[in-house]
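Please read the structure below before turning to the comments.
For this depiction, one protein chain was excluded, whereas all remaining protein chains were kept in their positions.
Up next, subunit A:
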Amino acid sequence: MDDEDDEELQRALADDIISASEDEGGSDDERKHCKLLEAISSLGGKKRKKLTERSEASIQVSEFTVNAEGEGDKIHLSDLIGTLDKTPSALIKTKKQLKNLQHNQSTLETPLTRKETEKIQREVAFEKTSKEVSRWQSVVLQNQKAEQLVFPLNQEPSGPKRIEQVVAGWKAQTPLEQEIFSLLRMNKQPLHDPVLTPTEEASLRAMSLEEAKIRRAELQKTRVLQSYYEAKAKRGKRIKSKKYHRIQKKVMRKEYLKQFDEMVKTDPAAALEELKKMELSRMKERMSLKHQNSGKWAKSKAIMAKYDDGARKAMQKQLEVNKDLTQKLVIPADEDEEDEEESAETLPDFVNDVEPILDQVNPWMRGKLSTEPMMEESNRLHPPVWPREVGKPGEGRDDQEEDEEQMEETEEESLLRGFEERRKLRQTEDVKVSDDEEAGLSNFTSLFHGLVNHMEPPADQPKAGPGLGQGESPALLEEGLVRVRTLEDVELLSQDISASDTALLTTRDLGTEETDTQSATQQADKKRKKMIDPNEVLTKEAKVIEMPLAPTAVEDVEDKEEQRVIIKEAFAGDDVISDFLKDKRKQEEAGRPKVIDLTLPGWGEWGGLGLQPSRSKRKRFRVKVAPPPPRQDQKLPNIIIAEKRDSSIAAHQVCQLPFPFENPIQFERTIRSPVGRTWNTQNTVQKITAPKVVTQLGAIIEPIAREDLIKDIRQAVTGPSINLESDQGPQKKRRSQQKKKKAS
């Protein structure tokens, strides 16, 4: 091929030479030139480098001459497979693979452009660095909020240093010194450079000043809490009421049971332990003769029991204790049966008798029959005819025993609360009594008390509600206050009262009708759950506002008049003009100078309680102030001009609320609190006026270092981890934390 190319070129060149010689034939010339160009261009397309063989080793090898044999030829699959004939198994495999390859048309994706890769790289790098930098956020915020910053940041603690710290390269030289130091070394005492013992240093490292402060504060708090609880316990202990203690114990027991139940769920092993303990105590109880009604005291009581309620009660109590203590802890269903059996076995007959109800205000009893007083009220008036559904009061009690059990807990709580309230009441009463004693001295206080007493009844009235009998009052008074929230509630409230009233009335009027009484009791029972009775609400007459009847479309004049009338009606209640006049008069009053009374009672004459200084004296020492200049609004009846405002002061006053404050009160408060030494103690002044940034004279302030960040983060980690209850030092804690970390 190359040979052919050369021939062509020669031919074309020859043509050209010929054409050049023929000067005249212009068009011909052009044609030939084109031909030549074509020939050359066609040459370029087919141009091929000559295969050169490298026979000798040389230093310089042209990159253009490097060539392989059969370079231009295509490689076919068959060429590759041809060598694999000898291993048939491999052949099949590769055949398959190659076939797949041949079928597979998809090509690899072209790599991203440099611009895009760089962009991605940049983005990744930026993310990384910005995350790294964000670690400083907490430090920066902390510094911004800090009350005071002392620069340079990492200052060594000021104060005298030990000589060992200052003098570094000192060593024991004399034999005596050496002896001493050997002794020191034996006792693990510091020699020269580490001035502190290893343990001391460890302890120093373990707790920084701030940590120690925090810890101290916490300890203080726990101590205070402890003392508070102790005081409370002591107070509780000193309460003589047996009832209180009984209830308290019951509550405790209940709580304990609750805890135990939880423990069963959460930590069965510990629960088992507890169970064992309980079992043991039970066994002990069973072994001993305690609470068995077999002691001397119990025997004496048993004799007395037939005649004395108290003795009976005491015995019962003891038996109950015994029962409680010897009770086996099993599934509650069995428990009841056992209880019954046990009680049947152990209790004397008289114990089961129904006790006479001694006091009706007894909350335990009241819990069962909250409606009883009212019922009694109605019973007094009419002979009781009990409907079948309700039954007699005794039966009713039996029915309600279950309810009682359910309610027990809440009752207990309420009882405890009741105790508290009573105690407080007693205290206030005491205070009142002492007040009354003092009241004898000054008639003012007594007058005040009178006033208060006078004021009290109307305040109480709405609580009690209108039209309530005196018999009902204790029960209703015991009822807690109910917050009325919505309009419906208000309606309900009024209805409750009215409903109970109506119930009463109906019982009075139609005492024989069973259904009515029943409904009455029910209504009284669940006052709050009652529905709105439409008749009650709707039958009430709405207030009718009388409007002037006027057609809507009339002339303007009439319209205006109508509007005026409407406005007049709307604002009929408030008299603006008189209010304004009152205001004005008040202002004038305030502006008028007051007479200053400088009389000193008892000065120059007898003084004492009930003695007035003489009139002449009073006259003499009364200072009259000159009348002020006439008011600016004196002759302007419908204007009030404030005379308090002083324009000369206004220049010094702040007219706008400055930025960080949200309301004027805040701002005024900051202004009002003085900072100077005249008003504050030395320490307070120092604390208040401490500058925000403190720099040392002549000290170079280095930029904040990474070590600060690390330290800060460490502090942040260890700071809140201090536990309130545990009494061990932070050193131990840290160790335990480390252990935990290792374990994890």
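Here is the rule we use: a residue touches a chain if its C-beta (ideal position, glycine included) is under 8 Å from a C-beta of that chain, and two chains touch if they have at least 3 such contacts; residues count from 1.
Assume contacts and distances are computed from a predicted model.
Peer 1: What name does the UniProt record list for the absent chain among "Centromere protein O", "FAD-binding FR-type domain-containing protein", "AP complex subunit beta" or "DDB1- and CUL4-associated factor 13"?
Peer 2: Checked against "Centromere protein O", "FAD-binding FR-type domain-containing protein", "AP complex subunit beta" or "DDB1- and CUL4-associated factor 13": the hidden chain maps to "DDB1- and CUL4-associated factor 13".
Peer 1: Out of A:41, A:89 or A:134, which is the one that touches the chain we can't see?
Peer 2: Residue touching the chain left out of view: A:134.
Peer 1: Among A:42, A:94, A:208 or A:680, single out the residue that touches the unshown chain.
Peer 2: Checking each option in A:42, A:94, A:208 or A:680, the one touching the absent chain turns out to be A:680.
Peer 1: What is the set of subunit A residues that contact the non-displayed chain in the whole complex?
Peer 2: Against the left-out chain, subunit A lists 118-119, 121-123, 125-126, 128-130, 132-134, 136, 140, 143, 149, 151, 651-655, 658, 667, 670-672, 674-681, 685-686, 688-691, 693, 695-706.
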